[in-house]
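The complex appears here without one of its protein chains, the remainder shown in place.
The first chain written gets the first letter, and so on, giving A and B; residue counts start at 1 in each chain.
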Amino acid sequence: MFLLRLVFRNVFRHKLRTWLTVLGITIAILAFGLLRTVISAWYAGVEASSASRLVTRNAISIIFTLPLSYEERIRQTEGVRIVSGGNWFGGIYIDEKHFFANFAIEPKPFFALYPEIILPPEQEAAFIRDRKGFVAGRKLVEKYGWKLGDTVTLRGTIFPGQWDFVMRGIYKGRDKNVDETTFYFQWDYLNEKMKKTYPQRADQIGFFMIGVTRPDIASDVAARIDNEFRNSIAETLTETEKAFQMSWIAMSQAIVTAIQLVSFVVIVIIMAVMANTMAMTARERIGEYAIFKALGFGGGYIAALIFGESLIISMIGCAFGIAFTFPAARAFGDALSTFFPIFNVAPETIYMDIAAAAVIGTVAGVFPSWRSIRIRIADGLRRIG
Amino acid sequence: MAEARSIVEIRNVSKSYRRGSQIVPVLENITFDIAEGEFLALMGPSGSGKSTLLNLLAGIDSVDSGSILIGGLDITTLSETDLAAWRAVNVGFIFQFYNLIPVLTAFGNVELPLLLTRLSRKERHEHVEMALRSVGLSDRMDHYPNQLSGGQQQRVAIARAVVTDPVILVADEPTGDLDRVSAAEILELMSRLNKELGKTIIMVTHDARAAEKAHLIKQLDKGVFINVSS
Partner (left out) sequence: MNPLPDIPFSYNLRNLWTRRLTTGLTIGGMALVVFVFSAVLMLAEGLKKTLVATGSPENVVVIRKGSDSEIQSGVERLQASTIETQPEVAIGADGQPLVAKELVVVIVLPKRGTGKGSNVVIRGASAESLLLRPQIRLLEGRLPKPGSSEIMAGINIAKRFTGGGLGETLRFGMRSWTVVGIFDAGNTGFSSEIWGDVDQLMPAFRRQAYSSVIFRLRDPSEFEAVKKRIENDPRLSLEAMRETRYYEKQSEMMAKFLRILGISLTAIFSLGAIIGAMITMYAAVANRVSEIGTLRALGFHRRSILGAFLLESLLLGFFGGAIGLFFSAFLQFFTISTMNFQTFSELAFSFDLNFQIAYQAMGFALIMGFAGGLLPAVRASRLPIVDALRAA
């Protein structure tokens, strides 16, 4: 088709200018994609969490515990299927820079409650058999090169002392958004040691993870649990896992909002730059467009030429930008791995990239098209030589 | 008429251009002199090498072989930096499309060559005013090129060309973009500069009427002179 051939020829006429513009768009799409990936990483915890699991904790403060005796009473509550107690251990491996989440859990109910954590049955059995055992996520194990049977030591912060653990299992996530950098060990081990060293702190659970019989009764069950413990020594706050994760994000809302804002501003700016480039190019070609018109080609044809060129340039830039987003996200994710254990480029991000590039290409072509269509042939011809 | 000394001496000059993989000869072994105070018109068909010869004389292009002496100085031996400095003082340019700087006023344009000299601000201003007066544009000093007609722009260009009192004036199709009346005015002005101020002028032109104003016409074809008339 003649039109298409002409558009392509025009695109590569000014090689340097075209490639610079493509580069500019590549960078903008890359920046946009990275920013959106940061935002989805922030919400990764929420995405991975379930609306049919509940979290019960001390209503006063996240750092306060609940008595172990609550576990049986929660299990008896109507609508509760499984209860698994756990504590955030907060242990440090080597030093503060090597941060990863570590929890003391009750293994049997925990694995029943979290089917998305996949552990080979023989490893699960070995873990349960060894009180000092731990299982860790695949990514964490790869990072530190641990092998089954290795001893790993954590320095306790909340629970003081040096704690030794033996690796008994490596778990994989069923879906891409499951955190594979967590360290789980047996709550019994924690409690035994506490009974010996700080007896007044023994038999205390940090939070209960609860599975309900049917997802639609989740909020009823939550209310029922909290009611059970109202006006007692430790009042509880029960909410869905999703709500719990969201509340953490809400606390850093300011930063997330700032990042979202910046990602859109990037697009606006590059749109302006591209529009400017197209306008410059069109201005230089006014004589040619006048010739086209003199020969009988309509305004629509000229608009198609301009839009075609502008869209092709922005799509080429978009393609490069998307291609570079993946390695860039990997590098970014590695650098910020302590903050974002999950750093994946979501399909939605790619779609938004393409949409952004399309918008850029279209907007860039609007003004020059409008200008070129309106120019009178004689004026245009005079501009040549 | 007494024999004036040669201000321009061209000796065995050859020049060719590369077009793709081919080498196209433009000037072949040209030798001739131009006397001081001469008004020479170079004519010839397209590709004859007349513009090339002009560019070589003006020092904005370099020869493949041979030498060009202007005022006794062989400009083919000058480095690019020295050549630039030489041009500033010794050559005045008049272009077909005036080549004025659009963002400078008439005054600013005429002052440009003087910025390359060591004259003080006051001295520069005096020279500029004098040059503009001599082309009759004192009242339009503060106008920008886009506020002047073609003829007026060319006059500013001429003022710029003479402001440093150069040894030679080179003009490439000076009337090419002008209507008949303006063209005549410009040629008259150039003629006056030549007669009254003794300026040596070398002009490339297609225009027979322009050529008439010159003393000497030389025809070039395929890089060599073909006849001489006066």
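Rule of thumb we're sticking to: contacts are C-beta pairs under 8 Å (C-beta built on N, C-alpha and C of every residue); 3 or more make two chains touch, one makes a residue touch a chain.
Keep in mind that this is a model prediction, so the values were computed, not measured.
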Among the chains included here, which ones are touched by the excluded chain in the whole complex?
A, B
I'm checking contacts with the chain that's been left out. Which of A:T213, A:N227 or A:N276 qualifies?
A:N276
Contact with the hidden chain (one of A:I94, A:I255 or A:A323):
A:I255
Tell me where the left-out chain touches chain B, residue by residue.
55, 58, 60-61, 80-81, 84-89, 91, 93, 95, 97, 99, 101-104, 108, 112-113, 115-116, 118, 160
Those residues of chain A which, in the complete complex, touch the missing chain
16-17, 20-21, 23-24, 27-28, 30-31, 34-35, 38, 60-64, 90, 92, 96, 99, 155-158, 160-161, 200, 233, 235, 247-248, 250-255, 259, 262, 265-266, 269-270, 272-273, 275-277, 279-280, 332, 335-336, 338-339, 385
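Heads up, the rule we're going with is that only the chains that are shown with their structure count from here on.
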Chain A and chain B have mean C-alpha positions lying a whole-number Å distance apart equal to 70
